[in-house]
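For this view, one protein chain was removed and the others were kept in their places.
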Amino acid sequence: MTAISVSRLSRYFRIYQKGAGIRGSIASLFRRKYTTAKAVDDISFSIEEGELVGFIGQNGAGKTTTLKCLSGLMYPTRGEVSVLGYTPFDRKTDFLKQIGLVMGQKNQLWWDLPPMESYLLNKEIYAIPGDRFKKTLGDLVDLMGIADIIGVQVRKLSLGQRMKCELIAQLLHGPRVLFLDEPTIGLDVVMQQRLRDFIRDYNKKTNATIILTSHYMQDVKELCRRVIIIDHGKLAYDGALSDITRAYSDRKILTVVFGKPVEKHVLAKLGEVKLFELPKARILVSRARTNAVAQELLRDFPIEDITIEEPGIEEVVRRIFSSHHA
Amino acid sequence: MRYLKIFLLHFEHVFENRAQSLVWFSMSLSNPILQILFWRGTQGIGGWSYTALTSYYLLIAAAGAFLSSHIEGDVYEYDIKQGELVRYLIRPFPYYWIKLVEEAPYRILQGGFAIIVLACVAVWFGNYLSVPLTPLTLLFGLVSACFAYFLSFTYKMSLGLLAFWLKDIRGLYSFVEILGIVLTGFILPLSLYPHGLREVTLALPFAYMIYYPVLIFQGKLGLAEMLQAVGIQSLYLAVFVVIFTVLWKRGVRQFTAIGQ
Partner (left out) sequence: MRHYVRIYAMLLKLNLSSMMAYRANFINSLISSVGWGTFQIVWVYLLTSRITGAFGWKSGELVILTATYVVFMGIFHTIFSRNFENIARIIDYGTLDSFLVKPVDSQLLLSVWQVAYTNVVRIIIGGAVIVHSLALMHYRPTLAAVAGYVTLMLFGIAIMYSIWFLVTTCLIWNPRLGNLVDFLFNITGVSRYPTEMLTGMKNVFLYPLIPLAVAVSTPARTLVGRVLAGDVLGLLILSVMLFAASRFFWKFALRSYTSASG
């Protein structure tokens, strides 16, 4: 069944601008300039129960705003949103009991107390029956491996431990829809991987609908079969991840700094030139040919520096967005 | 010139947060206004006419806005506890003067609000405000106001420096703040305090931070008394400067030796 349905969602903000210096400050007393920022502009999509969907886009693209409209935190400027049959912004108790929201770095646990105390509070807040609470807590603690730290004051825990505990706090009531906003931000590589495994397992075990926002391609690659790309507030792509990865995971980016000026057309023979601002240039090359091209560059051209990397999300988004418009 | 630049930067910041400044100012007004309303119920006491009382409270509110320093929170919290002091130590200006220049925009803005309020009162509620200015009282008033500010500032700076040695000082600050309100004359003119308490408060340095300048502006002191007031102010100022210098030298040595 459809868990989430969004129709023509828009969210606009008014931003007030001030000139620089003292003159600007005093001028703003008399006249204020406003611009309307369209954080989310006319987005529509629907998500079935049990799906694990990734929202991706650059910082400020509108992903988090969309998430907040879906979870009832923000009132849409325009459009309709329905989650589990409820209108999120009405914030009905039954609706809130079935959703969970995890926001990257934010602390919801009581700082001076062990996580267990916060869990007991959540138990009361979500009216979770005693035995269900015990079972869910037990499962989550095992899954996360934190049995030894739930009795330790939160302020004595490391960032990674804290994040695990925070996540559990949001899952104790067994939400049917889970919103994860940048869950891996600020974590080290090992923790990121652990968290991804956990999310995947949780989705499988409970069939919870999970929406994940991230600007790390890796999060999305590992977890989501379907992605929604939001660019400058607009829906740029909504479909299978495999389609994008097919377009992208077979390519690599070579960034070179030249010692002497080089002609663009000569470079274009080696691959797709994305950037040509001497002494720097960037070309897109198929994965298979990357080594060969790199060797050719080093052999035939005066190179000061060369870097080989995976295409970033900006590349993907730009590509998708422009091809969507073509 | 450089001091001017620091001042302007802070002024711009304060101006941007003028809504906040206005709120702070309204707070300093609330008690004097309530007191003025209260004394209506009695129409003056102990040799003070109602007008003299209302003028007193208005002036003390204005004096408070201009002359009471609040720098100790900055010194304690940001400079010492959070270590921002390091930034000041590497500059070629004495810490004392930089902090003075930093606080100046706040005092000026608050003082500006106060002047506006006094002007409005003078225009619309003339009978509440009576400030019999003569060249003499104006001169002594301004001089004692200057001394009063430096006294208040140095005192507060010294309080802030205690953070070098005391781990958690907020309880002390609360206590000091309360004591300050009682001893500087915000509740009642100090001369109206019960016998015994009156003599003590009039002798303490707190009375010289706001109370005596206000008395001078109200024309309640004769020439000899004004001279004496200013004289004692300078004495107390000298004492506090010494205290500050000692605390500073010892504190900085410990701060830089041990680090944070």
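As written, the chain order gives the labels A and B, with residue 1 at the start of each chain.
One rule holds in what follows: a contact is a pair of C-beta atoms (placed from the backbone, for glycine too) under 8 Å apart; a residue touches a chain by one contact, two chains touch by 3 or more.
For clarity, every value in this text was computed on a predicted model and none was experimentally measured.
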item	value
Touching partners, among the displayed chains, of the absent chain	A, B
Listed residues A:I4, A:L96 or A:I228, member touching the removed chain	A:L96
From B:Y3, B:F93 or B:F175, residue that would touch the chain that is not displayed	B:F175
Interface residues of subunit A (partner: the chain not displayed)	13, 39, 60, 62, 64-65, 68, 71-75, 89, 91, 93-97, 99, 101, 103, 106-108, 110, 112-113, 117-118, 120-121, 124-127, 153
Contact footprint on subunit B, counting only the chain that is left out	17, 19-20, 23-24, 26-27, 30-31, 34, 37-38, 40-42, 45-46, 167-168, 170-171, 174-175, 178, 181-182, 187-188, 192-194
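Methods note: only the chains that are shown with their structure count from here on.
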item	value
Whole-Å gap between the CA centroids of subunit A and subunit B	52
